[in-house]
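Up next, subunit A:
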Amino acid sequence: MAAVIEFKNITKRFGGTVALNDVSFSIEKGEIHCLCGENGAGKSTLINLCGGVFTPTEGQILVNGREENINTIRKSEKLGFSIVHQEVPLCLNMSVAHNIFLGSAEATKGWFLNEKHMSEKTRELLDMFRLHVEPTTLLGSLSIAEQSIVQIAKAVYFKPDILILDEPTAALTNDQREVMFEVVRKLVKEHGTTVLYVSHRLEEVMMLGDRLTVLKDGKYVTTRNVSDVTMDEIVTLMVGRKIEKTEWDRSYVTNEELLTVKNLCNGKKFQNISFSLHRGEILGLAGFVGAGRTEVLSSIFGADKLDSGEVYVKGERVNIRSPKDAIRKKISMIPENRRDDGLVTSMSIRQNAQLAVMDRISSKGFLSESKSVSLMEEMINKYSIKVGGMNDMILTLSGGNQQKVVIAKWIGNDPEILLCDEPTRGIDVGAKSEVYTILKDIASHGIGILMVSSELPELINLCDRIIVMHEGRITGEIMREEATEELITRYAAAI
Partner candidate 1 sequence: MKKRIMALVLAGAMALSMGVTAFAEEADDISIAFVMHAQNGSFYTKLSDGAEAAAADLGITVNVSAPNTASSLQDQISLLETAVASDVDGIATVTWDLSGFNGIIAEAAEKGIPVIGFNQDAEGCGTVAFVGQAYEEAGYSLGKYMFDLMGGEGKYIIASCGPTDSALIAREAGIDRAAAEYDGVEKLETIDIGTDLTNAYGVIENALLAHPDCTAVLGVDVFSEAIGNVIEDQGLEGQVYAAGFDLTEGMLGHIKNGSVQLTVGQNPFLQGYYSVLELYLNKKYGSDFLNIDTGAQMVTSENVDTVQPE
Partner candidate 2 sequence: MKEKRKKKQLGELGVFAVMVIIFVIMSIASPVFLKANNLINIVRQTVEIGIMAIGMTFLIIAGELDLSIGSLFATTAMFGGYLFKYEIVPPTAVFFLTLLLGILMGCVNGLLVTRVKIPSFIVTLGTMKIYRSFAYAIGDGQSIGQFPESASKSWVWSLGAKINGIPVQIFVMLALFIIAHILLKKTTYGYQVYATGGNPRAAHLSGINIKNVRLIAFAIMGFLCAVAALVSTAYLGTVTTTSGAGREMDAIAAVILGGAALSGGRGTILGTFLGAIIMATVKNGMVLLSVPVFWQDGFIGVVVILAVLVDTLFHKNDSER
């Protein structure tokens, strides 16, 4: 088999930081090649080199045996690359069909848009992905999962020679993921497309990949056949150590009810939601995307309105109308969408971390520099956030470290109740386990945690109790001892 892409001694520096250090490996035609590594390992940089976003400081990229200088995005497209990025770069104000054909010659017929062709082809494509939306639907009205499917569909439609998928499944449910895998396999088989697949979910690597390459701290570690390794081995290669699972087994549940909700209703989003959360408990909220889990969380937090229902904090009836009210009642929320809801990208790490704890770093309305700095140092040490300087811009951090900043921001507020929505979405294995440790530690201090997650192993490992939702209703409650992936899935699908 011939190498489609060959990386030869690639080094990429940004100022003083070395993102890639003398990396060499090759990807063969028609294979599904997985790229594994923690955040900051250099995966994104490597993809951006293929995409023409950056050029290597040293070394060469060979495409089909010829050395190519990929210095523009157009050049990359000309060479047959198609890249599906982690963040969805689509136009939310346009329809699904228009997004898929954006920039394509097929979109027009003479001077006019070829609406008929676009919607026919889009419908076929959506059927293939089993996505039940009209081609004319506005993209912005779709869920994040559906949007990322549209993005993948767009890449697949144009049958690229080389398809690069960067964390495509972060928002997808298991079913949607299966469908996507099917389509990718079909593309490889029928069109001979080469796939470079980047994912934090190692079970996906095992399911889909032919070969895998591991990067660590910008250096090449190894390339193996997927059939020759186990998941544990991959994890060890990636982080250089085994992840301790036992530390999460401890339970800190008490009998004291911190938060009780009764018959919460919000239009079509959810109905008759009742449960209670105890001091020291980690309560999981499971279900498919769109089951109404996120909405329940943001309603409790006051970011969404409730139609009816009662909320009690420590037995006292409360009326929370805004996040400010919630914070006053010692409730914190780590939102799902880090970029859009959690961070102010124009601000520094320190400013972001202290957005919700202004009272603690100020007196009489004036900020105290020294209080702020010492609080930040405390946070950085406590949550082992890797930072150059606390005044660097937040976007200089990797996804995992950004998430730790968001968690630190909310814990700094001394909450009694912590709501978290997909706390490990889009972060790597190493950072994930650190987040788990942090959450357990938080629970051990007598804080109740209500956690929405789509990762079943995470729920099973971490939660004392799991509530499962299906289409806005609670369909089951599972205690830690009896929790299995199968049981959760059955409740979630309401079988």
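Selection criteria: all candidates are chains of the complex that A comes from, given by their letters.
Assume a residue touches a chain if its C-beta (ideal position, glycine included) is under 8 Å from a C-beta of that chain, and two chains touch if they have at least 3 such contacts; residues count from 1.
The structure presented is a predicted model; accordingly, all values stated were derived computationally and were not measured.
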item	value
Candidate touching subunit A in this complex, from 1 or 2	2
Touch list for subunit A against partner candidate 2, complex	14, 301, 303, 322-324, 326-327, 333, 335, 340-347, 351, 355-356, 358, 362, 365-367, 369, 373, 389, 391-393, 395-396, 409
